[in-house]
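All protein chains but one are shown at their positions in the complex.
Right after this comes subunit A.
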């Protein structure tokens, strides 16, 4: 049966065009009930005799409830799915997942093409009314179709729709009434709180808006915001809350070309981190006052947790108020525009994990308790929830979703979604780390897995005969990685040439031979962006068969690779470079320690060891040359654990040892990345994906300079070369001093970032840390999507493949780079959080005395760094909140804290003895505490 759908569409030019689309109505759309005799039941899902049909708003707002196993035998209409898809992509993905989950009874009924349920839009009918009508028609069809065998219920919170349904003889209920009828009170926790617009007369009774104080200013209506943006009074941008001070946020605004600072919760006006907001600038004279005021107004919780020593400036709290303290002069601090949020254009609400604020149980159990949820993510305000199971939830890590935030409440309201597990439990806390850092750790979907080549996979004869692929199986190729590495991205070879030169090859897993643009596999990898490495768990970017087998350049099997091959003179000058797809057969997968041991064992003279030694000699020359050019050899404190194989608790922790073999492999990877960066940029100057490391500004290096000045050390920071040289000169009495200074320097730098070459000008491509004008990532395509992207660019530059279409779309390229930076950052944060978790577990049973170095002076004590464990945290000289209490004063210039009577003092970089122990100031909130011995 054929129907023509006619509608008007606005064309790109702004003209209105009549569109005619055909709709083929079908008689092979089945109802999905097992009990039905007339329909084909091969795809049936619904076994119960009680069937519910949900409307769009129920799916959009109550998805957390629908995900609960107690809700089942649900018919999801295609019109509902379509509308959900248009309105909220993430909810759409979740409902789709439910529909495809064989353990659940969610059935998709394609009502829009069914011959009896197709509904033609009536004249002057709104899209909304049309959809509601279609939903009612479909529900009625079910009711008639299934007759007495089943009970069909329409669940809708739309009053008008419910009224009409009842009129038409359909049984309809609100979601609240339906959930109540199930007789499981804890399900009521999962209901989203009604938003202001939904509040009905009955509900309004207890909230009594008139009696409640208005805390926040009104959000301007959308029309006013649009007009304001147009006239330049308001500025649009994404709100980012300071990770270390939730009362400070920034909005990057294109219209004024600079960040606007928002101080305090009242100026943030109910906006969340990540929301797209409209901001109004405050009058210029309030820019400074506002700041002082906001800090005084809110209780600024100082970061008093022990954590991993930061690796770069993004890991460390911003200390913007310090310059202001030292100078005491208001005008010295650069004045940045401050503003306040006048409206939220798009919410970035999702679910958050954390725990409930400890509270005493209300008298009498079973009732509804109002609790405050505290997110692990400090940027998120506390969230008010109602629960009927307070007792069960107090010790738990839970997930909570936000529903609304009205002007009368200090905190937003939300609802409980699900438990994660007991606080402090290893699996629970690991899951928290993943959720908090937005890491997708769900298993790969069947569509993604369908893109994998059939297993067992091996190199085929077509691969061998492929003219673009060079057969390098005769070369002595080997890999060097951390012990137990399964995802081997890279392998190397080094042969002596008759002319005295060397041929050096870096062979990288040919991931793009298996991951094709536009496939579900590619989309998933692009979304994940990177594999995530936790202490005891790896969350892969690509499915396991690719990660550990097909792509992994394991020993003794033939594998496809993408190779960079240089001819190098004995003094490591590159004479020629070529790139080729290849087939290799690795003869050994060595660990760093094994490789090092081979090189060091003078009795060994086999060809593998000789090659290793030659490579090492070349790598050392290359490294020295890089350092001479001004590359920084920064130090980071990387921690590693020995894990008990039985109970998976940490047995021992220590710093990661860096061997010559590590540096050797690193050197060739850097060189390969640099060579590839040059090649792709030459061919694709405007759409290459590169990596840059911005030169740190003087302001960023300020903490380092202040510390250095306090101990009488002068550092030249005019260039990376100058800084590198002065770091080399910074030698103290004890051997650790230089390393400590390097660690302090490292944490002043920002991270390197990915970018699209067309977005910046060539001088900005510079990689400061490596002192390289060009850099990219090519060598780890199994675990980083950036490298997959670069592989495609390189292949296209060699004429092997055409460049995928995404490379012609600059905004999309930029967003790919942005996502990669975001994912990369999150993966690092997750990795650090996981290490911190294990540190806590380790010290739980092992109170320890250890040597530490003072790295920062505070008004009530100082921050110490514990080199042995790579962690740092505060040591208090006075009780918290006493702020020195007159006993101690801080000598800013000398970076010293001195006792009033002059009997005792501690200065920066001084060695102190501390005691480390896990304490529980509040039940179930263990933390590592450092005290002075």
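Going forward, a contact is a pair of C-beta atoms (placed from the backbone, for glycine too) under 8 Å apart; a residue touches a chain by one contact, two chains touch by 3 or more; residues count from 1.
Please note the rule applied: contacts and distances are computed from a predicted model.
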item	value
From "Exosome complex component RRP41 homolog", "Piso0_002175 protein", "Cytoplasmic tRNA 2-thiolation protein 1" or "Ubiquitin-activating enzyme E1-like", the hidden chain's UniProt protein name	"Exosome complex component RRP41 homolog"
Residue touching the undisplayed chain, where the options are A:99, A:345, A:557 or A:803	A:99
Options A:110, A:217 or A:470, residue touching the unrepresented chain	A:110
Touch with the omitted chain, as defined above, among A:519, A:591, A:663 or A:695	A:519
Of A:78, A:526 or A:860, the one touching the omitted chain in the full complex	A:78
Missing-chain contacts mapped onto subunit A	2, 11, 17-26, 78, 81, 96, 99-100, 108, 110, 112-113, 447, 450-451, 516, 519-520, 802, 805
